[in-house]
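Removed: one protein chain of the complex. Kept in place: all other protein chains.
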Amino acid sequence: MMMRISDLKTHFPTPDGIVRAVDTIDLSIRDTETFGLIGETGCGKTVLGLTIMRLLHPATTVEGEIIYKGQNLLEASEAEMRTIRGREIAIILQNPTTSLNPVMKVGEQIAEAIRLHQGLNKKDAAAKAVEMLDAVRIPSPSQRANEYPHEFSGGMKQRVMIAMGLACNPSFIIADEPTKGLDVTIKAQIVELMREMTERKAMLLITHDLSVARELCDRIALMYAGELVEYAPLKGIFESPLHPYTRGFLGSLPERGLVPIPGMSPSLIDFPDGCRFHPRCEHATEVCRREHPELVEFNAGHFVRCHHARS
Amino acid sequence: MTGVTVKDVLGSLGLGILVILVAVSIFAPQIAPYDPHDTYKPMEHPSSEHLLGTNDVGNDILSEVIYGTRVSLFIAFTVSITAIVIGTALGLIAGYSGGVLGFLIMRIVDIFLTIPRLVLIIVIAAFMPRSIWTIIVVFIIFGWVMTARIVRSEVLTLRSQYYVESARMLGGSDLYILWRHILPNVIPLVVVQFIMEASHVIIAEAGLSFLGLGDPVARSWGTTFHYAFECPNIITSDVWMWWMLPPGLCIVATVLGFTFVGYALEERLNPKLKTVVGMGV
Partner (left out) sequence: MHYISKLTYYLVIILIILSINFFLPRAMPGDPLAYVLGENPDMPTRMTEEEREMRLAEYGLDKPLLEQYLNYMVGLSRGDLGCSIYYNTPVMDEILVRLKWTLLLTGTSTVIYMLLGIFLGAESAWARGKKKDTGSLITILTVSSFPTFFLGTLLAIFFAANLDLFPLGGARIIGASYANPFEKALDILHHLVLPAATLIIAHIGGTYLLMRNSMLSVLGADYILSARAKGLSERYIMNRHAIKNALLPVVTMAALTVQFMIIGTIFVEKVFAYPGVGNLLYDSVLRRDYPLLQGIFLFIAISVVIANFIADMTYLWLDPRVRDE
């Protein structure tokens, strides 16, 4: 087991109240699997990724356990975390355009991590950075390494982000919406690249794009309002979805008619009582409004959080 | 966290200072022990009769400083209100209509920002008769520039926002849209700008008067300081304590009042700096 997350809660104190962005999450990720995390914008996916990396503001309250290779990351010191970030666990942040430093050459942005974690000198690290750019199929990499982010297209920037994340050969990768905003052809190329580069690694793939998840993931979890509502192997999700939210999400796939789920995702400050999905659920009954459903194993390896789960 | 309270404390402190100063300038005749133009024995040290002594021609310094509040604040408020109104109007025009007029306004703004304005003001004032109106006029000529620039860029942002677009599609006239949709959004910015301009004028007017360009009759704090400075050996004796320090500290207090209020307002208007949570350490 590469990572086991239990009882994880991430809360932000704000002037308007406590934002419960992660509340509560349990999941585990195996050594070489790709685990998909799917959900609407604002449900807490990115916050989960940043919680694992311990990259949130110190005023944030985080509870629970994140066990990585036997160590609880939530108890690691800041110095220990710095040796883990980039070397053991890497995160490919969402939005490459703002995540790359506009006034630093792209090659250097990759090389600095290599120098830090692999102890290479300036020249060797720069050469390794060029190798990485080559590996993510950026044409004429040695020239591109000396360019600045604004000289790259959206797809190329995404490749740079991937090269940056994989530069120090981490064993666990968090990829946050790596295909967002790309057109279909480029998206297919990035998906292919991700598949290739992460073959022997564990990956938490955050996306709201089901077609990408279907290409890359071994297991998939659906997240709604800070918690998981269903998770199962790929086939289980696509062939026998149990949760109304999952079915709604599948209905928004292009081949199923792009039907959006009606209603809005709830505020993370005040959740609805009972099932958090009930205001938008067509199957909601009295018990749904009253009692918060537990995550239960419906079939072997197939978990769901719903009072009226059915195949 | 602490940031919030600091802002509030500074804001109220600043407001308090300004309220006191305005009160002093309104009630100057009641508060001041003497008419500032009456003459007594010159160069008196402080006594129960003249709490801050008298100056080289025998005016009561305390009364002069109290009346100086009137002069300094009158100049500051007259200039900043006029300059802000002109600046807002020109900024709205430049931002909303674009075109040749807008282009022209912005070029003038650029030029005015590049020319060292206080030096030009000094030169112009030296050509004109010494009076508070000279000072008011030259400051207004150069005072509208920053406001125009800020208002224009805000208007450009607002204009591209949907509600202005939709108001236009619904057939609102330009003037109506400016009045109903753009002006209300620009006003908070303009208020901060007013405060900044006022504090700027206080310092600049003091500087101009220090150079001897102030009104010799209606003496502002800067003018009082100028005459003190021109008096031989003032620094090496104790006289500076009652002749230089009071007008100097009054200038500082006023600027500080404006600065604190402006700072508090700006923090409030710029929520990005206000939120406690965020990424980072």
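Per-chain residue numbering starts at 1, and chain names A and B are given in the order in which the chains are listed.
We adopt the following convention: contacts are C-beta pairs under 8 Å (C-beta built on N, C-alpha and C of every residue); 3 or more make two chains touch, one makes a residue touch a chain.
Please read all numbers here as calculations on a predicted model, not as lab measurements.
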Residue in contact with the excluded chain [from A:112, A:131 or A:218]: A:112
Hidden partner chain, touching residue among B:31, B:89 or B:124: B:124
Among A:18, A:55, A:76 or A:120, the residue in touch with the chain that has been omitted: A:55
Residue of A:86, A:226 or A:293 in touch with the missing chain, whole complex considered: A:86
Missing-partner contacts on subunit B, residue numbers: 1-3, 6, 10, 111, 113-116, 118-120, 122-124, 126-129, 199, 203, 206-207, 210-213, 222, 225, 229, 235-236, 240, 244, 248, 251-252, 255-256, 259-260, 263, 272-273, 278-281
Residue numbers in subunit A that touch the chain omitted from display: 50, 53, 55, 81-87, 90-91, 93, 95, 98-104, 112-113, 116-117, 148, 150-151, 164
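Here is the rule we go by: only the chains that are shown with their structure count from here on.
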Geometric centre distance via CA averages, subunit B-subunit A, whole Å: 52
